[in-house]
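A protein chain is absent from this complex, but the other protein chains hold their places.
Chain naming follows the written order as A and B, and within any one chain the residues start at number 1.
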Amino acid sequence: MTGYVIRRLAILPLTLFVVSFLTFTVARFGPGDPVTVAAGQVRDPEVLQRIREERGLDGSIVQQYQRWMGRALQGDFGESFIQRGFSVRELVVPKMLVSAQLNILAIFFVFAIGVPLGLLAAWFQGRWLDPFIISTLLFLSAIPVLVILPPIQWLLAVQFHIVPVGGWDGLISIYWIAGVIAIPIPDPHLYLPLLVMTVPGFSGVARLVRITALQVSREDYVRTARAKGLEESTVALRHVLPNAMLPVVTAIGLSLAGIVEGAYFTETLLGIPGIGAFTFESVRSRDYDVILATTLIVAFFFIVMNLLTDLAYARIDPRVRLGAGNRT
Amino acid sequence: MTAAAPAAPASEAPSIPAKGAVAHFWERLRKKKLAMLSLIVITTIYAGGILAPWIAPYPYSEQRIENALQGPSRQHLLGTDRLGRDMLSRSLYSARTTLVVSVAVLVSGSLVIGNGLGLIAGYRGGWVDAAIMRVGEVLSSLPGLPMLVLVNAALGPRVAEWGGWLDRATGIGLFKDFSSYLTVFMVLSLFFWVGTARYVRSLVLQLREREFILAAQALGASTPRILVYHLLPNIAFIVVLQVSATLGSVAGTEVALTWFGVGVQPPTPSFGAMIFEGSGARTFQSQPHLLLVPGLFVSSLLFAFALLGDAINDIIRDR
Partner (left out) sequence: MTGQKRILAALLGALAVLVLIIGGLSAVLLLSGGGGSDGGGTAAKGGPVDTKPASGRLRLAGSDPLTLDPALLTDAGSAEFVVEVFSGLMTISPDLKVVPDLAESYSVSDDGKTFTFKLRPNAVFHDGRAVEASDVKCSLDRAVSRQTASPTAPQFLNDIVGATDVMTGKATEIRGVEVVDKSTVKITIDQPRPYFLAKLTYTTAMVVDCKQVQQNPRNWTRNPNGTGPYRLAEWRVGERLVLEANPKFYLGAPKLQQVLYQFSGGSALTRFENNELDVAGISVNDIDRVRDKNSALGKLYTTTTEFSVSYLAFNAKLPPFDDANVRRAFGMAIDRQKVVDVTFNKMLPVATGILPPQLPGFTPTDKTFKFDPEGAKAALAASKYKNAAGLPPVTMTEIGGGASAGIDTQAYIEQWKQVLGVTVQIKQSDAATFFEDQHNGKLQMFNAGWVMDYPDPEDVLDLKFHSKSVLNDIGYSNPEADRLLEQARTERDPEKRLKTYQQVEQLLLQDGAWLPLYFGQRHQVVNASVKGWIEPPMVIPRLRFMSVER
C-alpha cells in the first residue's frame, strides 16, 4: 500500500506540469487575447503590439510558457491582465476561500440531512413514506438552479425581505436583540445559496443511502441478526448503518475533490464573489494567468482527493485490489 | 461541486441474465406506475419536438410586438414573450432542439469512451489501469468550462458554416445546430470520460473476482471473450441506466450551455434561451410566465428521467 501511495504522489508534480502546459496552450487556442479585450475599440496594431510586448504576450507559445514557468516556480503566478495592479494570487485566493466556505457548509448539510433522510426512507420501505420522501427529493433536485432561483429570490428577498437579494458578507454576522444583547448568527447572505446548493445534494445522498441500506439489510449477516431476535432498531444501528456508510465515504470524497470550485450560476445570480463566476469572467476576457492559476489549484485538490478516495475505498472493501494485475 | 453521489452504489452487480431478459425487463417496468407515467411524459415532450413544424399553432419566430408579454389566453395557450411570440410554439420547437442535443450526445461517443475504457481498466488492472486512470485524471483536471468556451469560439464558426451548407443542401434546417452541439459534446467526451470510466471500473473490479469469471478463466477463455460475453451483459444494464441518466441530463446541460453562449442562435428557440429571457427575480415578479413555461418543461423532463432511472435501478437490484 505504501508503495502505491508513494508512486501516486510521485507523479503529482508531473501531472501538474502536464496540466499547466496543456491549459496554457488551450487557453491561447481561442480567438482573441486579453490585449484585444482590454484595448476594446482601439485598433492601432502598433499600439496593440506594444501592449503585448509589455505584458509578455509576444513570442512563441513555448517561450511564453518558459517565462511563466520561471516565475511560477518562484511562487509568482503573474498579474491579472484585466484587473490591473492585482496579482493573480490576491484575486484568486480570497474568491476560492469564499467558494470553499460555501462548499464546506453545503457538504456538511448535504450529508447531515441526507444520511438520516435516506435511512428513514429505507426504514419505512413498503409504506407510503418511503416513495413520498424519495419522490419529493427527486422533484426538488430535478429543477435546475436557473429555474428555481428567481422565484425563490423573489419570494424570500423581494416579497418578504427575509434574506438579502444577493451579495456576500462573511459567515457570521451579529444580531442585536432589543439593541442590547448581541448574538452571532449565520450570515443571512448564506441562506439562499445554501438552500439552492444543498437540496439537490441531499436528495442524491438520501437516495444513495437508502439503496445501500436496503441492499445491506438483505445480506446474510443482517438476517442472522434478525434471526437471533434482535430488535429492528438495533439491527439498523449496529449492522445496517455502518455498512451503508461505505458509499457515503466515497461520496464525501468526491464532493471534497471539488471544494475549490465555485458554482457559476449560483454565484452569478446571487452576486457572490466566488471563484466560479470569476473563472468564467476570466475566460471571457482571456485573462490567461488567472485561468492557469485557478486550473492548477483545482487540479491539485482534485488529484489529491481522488487518491484519498481510492485509498479509502480499498481499505473498506478488501475485495478491491489496487494496482494488482491479473492473477494468472 | 458538492455531493456528487453516483446514481447507484457500486456494490453488488447482477448475475448473468437468462434469455428473454428484455421481455422480462419490460414486464417488470410496466408494473411500475411511476415509471410508466415518466415514459409517457418523456414521449409526449419528445413527440412534441418531432411534430413541432406540424402542430405548432404559430411559427416560432413570428412576432406581433403589439401582443407582447401577455399571459395565457385563448389565442396563446401559454402566453407570449417580449416580442409577441407564442410561447407554446416556441416550447414545441425548443423540445426539438433538446432532441437534437440528445442525439448529438449519444452520437458523440461519450458513452463508448467512458464505458469502454472503464471496462478495460478494471479488468486488465496493472499498468494499463494506472495509465488510463492517470491520463483521465489529467484530462479532467483541465478546466472544462474555459475550454468549452474557447473551443466553441475557435471551431464554432467553421462548423456552423459546414452545417449551414448542409442545411441549404438538404432543406432540413437541423444540421447547423446538430453539428455545433456535436462538436461541443465530442470535446466534452474527449476530456471528461473519467467519471464514467471510474464507475464502470469499480464495478468490474468486483465482478472479476466473481465465480463465473474465475470459471471462464479456468476453462481457458481469452480476455476479449470474457470481456464481451461475460462482463458486458452484466454491465449492460448499468449502461442502460447511464444512457437514461445521460439523456435525462441533456435538458439541463443544454440550458447551461446556452447561458455560456454555446448553442443555438436566435431566433431558433431552445429552453435555455427561453429561461434566459425569463430569469431574474424582478423579471419573475412582473412576468412569471416567461420563466415558468420553459422551467416546467425542463423540470418535467429531468424529473421523468430521474424516476425512470430509479425504476430501472430497482428492477436490476431486485433480480
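Just so it is clear, contacts are C-beta pairs under 8 Å (C-beta built on N, C-alpha and C of every residue); 3 or more make two chains touch, one makes a residue touch a chain.
Just so we're clear, the structure is a prediction, and the values are computed from it rather than from any experiment.
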item	value
Listed residues A:Pro131, A:Pro151 or A:Gly271, member touching the removed chain	A:Gly271
Hidden-chain contact residue, picked from the options B:Leu29, B:Ala47, B:Leu83 or B:Ala216	B:Leu83
Touch criterion as defined above, residue of A:Val18, A:Ala72 or A:Ile107 at the omitted chain	A:Ile107
For subunit A, residues in touch with the removed chain	30-34, 36-48, 50-51, 53-55, 79, 82-87, 90-91, 93-95, 97-98, 100-101, 104-105, 107-108, 111-112, 153, 157-158, 161, 164-174, 184, 187, 221, 238-239, 241-243, 245-246, 248-249, 252, 256, 270-273, 278, 284-286, 312, 315-316, 318
Residues from subunit B at the interface with the omitted partner, ascending	61-63, 65-66, 68, 82-84, 149, 153, 157, 160, 164, 258-261, 263-268, 270, 272-273, 276-277, 280-283, 285-287
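In this section, only the chains that are shown with their structure count from here on.
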item	value
Computed distance of Cα centres, subunit B from subunit A, in Å	22
Complex contact set, residues of subunit A against subunit B	11, 15, 18-19, 22-23, 26-27, 29-32, 103, 106-107, 110-111, 114, 131, 134-135, 138-139, 141-144, 146-147, 149-151, 153-154, 157-159, 165, 197-198, 200-202, 204-205, 207-208, 211-212, 214-215, 246-247, 250-251, 254-255, 258, 261, 263-265, 269, 279-280, 282-284, 291, 294-295, 298-299, 302-303, 306, 313, 317, 319-321, 323-326, 328
Residue numbers on subunit B that touch subunit A, as the complex places them	1-12, 34, 124-126, 129-130, 134, 137-138, 140-143, 145-147, 149-151, 153-154, 202, 205-206, 209, 217, 252, 255-256, 259-260, 275, 278-285, 288, 291, 294-295, 298-299, 302-303, 306-307, 310, 313, 317
